[in-house]
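These notes are about the structure you will find just below.
The complex is shown incomplete by one protein chain, all other protein chains being positioned as in the whole.
Chains: A, B and C, in written order; residue numbering restarts at 1 for each.
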Amino acid sequence: MAIEASNKEAGGGRIRLGMVGGGQGAFIGAIHRMAARLDDQYELVAGALSSSVEKAKASAADLGLPADRSYGSFEEMAKAEAARPDGIEAVSIVTPNHMHAPAAKAFLEAGIHVICDKPITTTVKEAEELAALVKKSGKLFVLTHNYTGYPMIRQAREMVANGDLGEIRVVQAEYPQDWLTEPAERLGSKQAEWRTDPKRSGAGGAIGDIGTHAYNLAAFVTGLKSEQVLAQLTSFVEGRPLDDDVQILLRYHGGARGMLWASQVAVGNENGLKLRVYGTKGGLEWTQADPNYLWFTPFGKPKQLFTRAGSGAGPAATRVTRIPSGHPEGYLEGFATIYAEAARAIRAAREGNKPDADVIYPTVDDGIDGMKFIEASVASSKAGNVWTKIG
Amino acid sequence: MAIEASNKEAGGGRIRLGMVGGGQGAFIGAIHRMAARLDDQYELVAGALSSSVEKAKASAADLGLPADRSYGSFEEMAKAEAARPDGIEAVSIVTPNHMHAPAAKAFLEAGIHVICDKPITTTVKEAEELAALVKKSGKLFVLTHNYTGYPMIRQAREMVANGDLGEIRVVQAEYPQDWLTEPAERLGSKQAEWRTDPKRSGAGGAIGDIGTHAYNLAAFVTGLKSEQVLAQLTSFVEGRPLDDDVQILLRYHGGARGMLWASQVAVGNENGLKLRVYGTKGGLEWTQADPNYLWFTPFGKPKQLFTRAGSGAGPAATRVTRIPSGHPEGYLEGFATIYAEAARAIRAAREGNKPDADVIYPTVDDGIDGMKFIEASVASSKAGNVWTKIG
Amino acid sequence: MAIEASNKEAGGGRIRLGMVGGGQGAFIGAIHRMAARLDDQYELVAGALSSSVEKAKASAADLGLPADRSYGSFEEMAKAEAARPDGIEAVSIVTPNHMHAPAAKAFLEAGIHVICDKPITTTVKEAEELAALVKKSGKLFVLTHNYTGYPMIRQAREMVANGDLGEIRVVQAEYPQDWLTEPAERLGSKQAEWRTDPKRSGAGGAIGDIGTHAYNLAAFVTGLKSEQVLAQLTSFVEGRPLDDDVQILLRYHGGARGMLWASQVAVGNENGLKLRVYGTKGGLEWTQADPNYLWFTPFGKPKQLFTRAGSGAGPAATRVTRIPSGHPEGYLEGFATIYAEAARAIRAAREGNKPDADVIYPTVDDGIDGMKFIEASVASSKAGNVWTKIG
Partner (left out) sequence: MAIEASNKEAGGGRIRLGMVGGGQGAFIGAIHRMAARLDDQYELVAGALSSSVEKAKASAADLGLPADRSYGSFEEMAKAEAARPDGIEAVSIVTPNHMHAPAAKAFLEAGIHVICDKPITTTVKEAEELAALVKKSGKLFVLTHNYTGYPMIRQAREMVANGDLGEIRVVQAEYPQDWLTEPAERLGSKQAEWRTDPKRSGAGGAIGDIGTHAYNLAAFVTGLKSEQVLAQLTSFVEGRPLDDDVQILLRYHGGARGMLWASQVAVGNENGLKLRVYGTKGGLEWTQADPNYLWFTPFGKPKQLFTRAGSGAGPAATRVTRIPSGHPEGYLEGFATIYAEAARAIRAAREGNKPDADVIYPTVDDGIDGMKFIEASVASSKAGNVWTKIG
């Protein structure tokens, strides 16, 4: 099987990339770096890897960054890199949530493309300001809702768009985990500390960390816009200031109805992201634990198992697949596809062009939509679980 | 493996059983008869099998009932059988919902035990009147919430009761089907006709037909009482007077929170009843499509697969299992267990005793609770999806 | 869903049935009785339930048999029942293997139909003598290779016969268990005792107990005749005189090649019977743990999930299904189908007719074929694992 264009190795023209956050002990930074490397589209050449100067330096050394391109702050980095003839073309922002907006602002203003982890910011207002800046800057903003990079999610989206499901009626999304079943934030987990801290995470706990992923995935696949949310956010672990369980009803434009459950206290679930979509003509089911498969049932016919790079896979899935069917691709490959799509867009931008029509990645608008979802959900929950307009 | 006491074949002392409904072309009547036969506890000797006299007669002949014990109405049957020295000791009521209450009333008043399909009635009021009559009559009333007969559901209930899950936090129940995706009631399906007809089904469609099963199962396993419901009932198929999709939030006594989804338009689902329960110490998952398995995860330990009659199965499950592990039992066996449990209670009643403590079957109180759930859900939905007290 | 003809309840004309073996503490006798009861085709009226007179009597009382029809030996029973005007029409033989042939002989000679557990005898010679007697007697002989009663196995057979798989190339059958991992026969298991005892089981251990099931199932589905076997039989547990693990290569008429594995020491397997068949045009996969499903892949197309009573199920499966799709049927229902098929044949015989063409059950010829398979396998293994003609 030939390697598809979007994943083509870059050869001599790698994109010069910087990183903010992702120093020693961080989790998501290493993921971004592996994703960036996989298709050979990027070269990491600069970083402000930690808010601790010591750790930033040590982390840069670990990664082999030149000492003079390891910066003590993102402000400094944005300025210095913008001034270099060989300065970075794009930056990956992988800090806790509250730093996303200020860092993105600094790089956009310096004329550097931004690839940013989600949720985009900690408030809708911040997200909208950022969107305005993106527009003004003419630079790219890529939000790493990485699950949209899975080939079978692309397949699902294509099938819905092709009308294979008919008119959508019911959307069931869930994302159960169990890692916060106990008060891990008081038991030494750095990840748990910031993810349960409103100052660093924003107003949402589980809803921001994983609920937005499920929400975004449902929107990505169905193409439907959510109009209203009715949410019940719960903190089951005593003393935890943010929600660790989220039970939600959704109303979509056009009449489809959704349920969304996200939990960090559902014992026995690791990262159980699952999406089911039902329409007048057919139904789809996908689960992240087995991402290479997509179940499709045309009404009245046997259920069919579509496989990545196998029978049933259409152009949208094939375009972003790297290896033959039956050899599983996983989380990193899906994540890498976001980076590969971003690379196509950045290369087009180099020439002053828009990316090709088939390039797909989550944008600042998806980020705003996610923040509106979080805010509306928090508001709905506080108001006693009443329908609340999104946005 | 020895056969357990609750399923012991009856020998010479079979219980004399009658049936109301279940004539030619009916579905659930045949299920009840197979369930009654499996453990050899009952002998079907009388029936009012159809509201059509012709069909009642023909159906009785098919089943080999004596001609003089095939009745034209349940009123006639109750009276005549009560007068016979060899009259029926119990009756199975397997009509559409709206006939449950009048038929049950007739037999209870005639001093005959009642085994009744669910939902118990079409209103809470009717159910409460029936409960009063049950109490007054001193007769048994067994409601065939058959899923409570599955061995691994008994196992789950026992584990929750034993504290293996700790304090329950989250309950996820669902029951998706797809058989009403199209307007089957206008395409010649007799089942679809009465199940979408408020006159025969009551105020609930999917919620009464399958939502109550999911609700009852969650209550059975967790032992938790639901206090409030927030429901969104939808009729996706144009012109259908009853709901075909149900999205519900539940609040349980003690703080647990539940979601419940039941649908008759979820393409690709046959009878996807599934229950997941999460507590402070562990989580359980069970699905009707593979009923011989129960997943249990103690927090921080590997997920374990408990199997019917296999490792991990405790006394509550073993008591109601018939065949060795690895040889699947199914829907009929679970249904038969309700009949076997009823038989133990009826035998005890013959002697003027209460049934042994380990005999478990759904009662008229479960029936009332189910009706309250339906009524509260319908009310919540009509009021714009607001929290509504159950009962 | 209407109940199909083959499973129709019998009404007044139940077949009078006797049983040999199956007394207290036995496993398979109770299974046969439940299977016979499920579709209401039989009435158990006589028995020689144990070789111990005491136990026979007590067992008969348990089952409510009239005292005068509980016999001390099968010889006595055959004679007495044949002499009664209301004597049994058929007998179920559920003893250890070595008693099958003498008991069957007694009843056939008394003019009584025989339903017999497998393997049919302990030697080919015995089986052939029995076949001759069956022919001479004009009576029916039904061998309970119960897995052939599963609806999706009927479906698989029909699909192969219809050519949906093209020409068969590869057959993979397996039946792993783990209950004899330790020397259970010396730890008090009655089942283990006789099943590992050559005097009662014959020359084969695992191969006779479960290997024949897998072998028969492959033949039933593919319609192919095995010509040669190359077998390696192993006794892993020290001191066990019969094999507890069986590894086999098979050559089928026409060029297909098979592998068959049966084991009683494969830890983690309960009754893992599984069949996979691959042809030039398609492939099929079925496993007993989930018997309501059949995977079918047409070459180059997505895998499809056919479900019992659901989409994809053809007439052969539908004919023997009792309940709607999504409500699982299990082991007992498949077993009951063998009894239901036998009932149709016995009813036809009452009128002097052959059974209808769609009635399918394993016969004495399947029994001979199974014994030839066992003997050839034992011989192949003893000769150092060389190709050995079957029969």
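By definition in this document, contacts are C-beta pairs under 8 Å (C-beta built on N, C-alpha and C of every residue); 3 or more make two chains touch, one makes a residue touch a chain.
Because the structure is predicted, anything quoted here is derived from the model rather than measured.
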item	value
Missing chain: touched chains present in the view	A, B, C
Absent-chain contact - pick from A:54, A:76, A:167 or A:270	A:270
Candidate in contact with the missing chain, chosen from C:163, C:268 or C:315	C:268
From B:188, B:239 or B:302, residue that would touch the chain that is not displayed	B:302
Of C:119, C:283, C:334 or C:355, the one touching the omitted chain in the full complex	C:283
Full-complex contact with the absent chain, from C:42, C:252, C:295 or C:361	C:295
Positions on subunit C where the hidden chain makes contact	165, 169-170, 172, 178, 181-182, 230, 232, 234, 236, 245, 247, 249, 257, 259, 261, 263, 265-269, 276, 278-283, 285, 295-299, 303, 384-387
Chain not shown, touching residues in subunit B	296, 300-307, 310-312
Missing-chain contacts mapped onto subunit A	1-3, 8-14, 25, 27, 30-31, 33-34, 37-40, 61-65, 177, 269-272, 288-292, 307, 310, 322-333
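Please note the rule applied: only the chains that are shown with their structure count from here on.
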item	value
Superposing rotation of subunit A relative to subunit B, computed on C-alpha atoms, to nearest 5°	180
Top chain pair, ranked by number of contacting C-beta pairs	B-C
Computed distance of Cα centres, subunit C from subunit B, in Å	34
Interchain centroid distance [CA atoms averaged], subunit A/subunit C, Å	55
Residues of subunit B engaged with two or more neighbouring chains	269
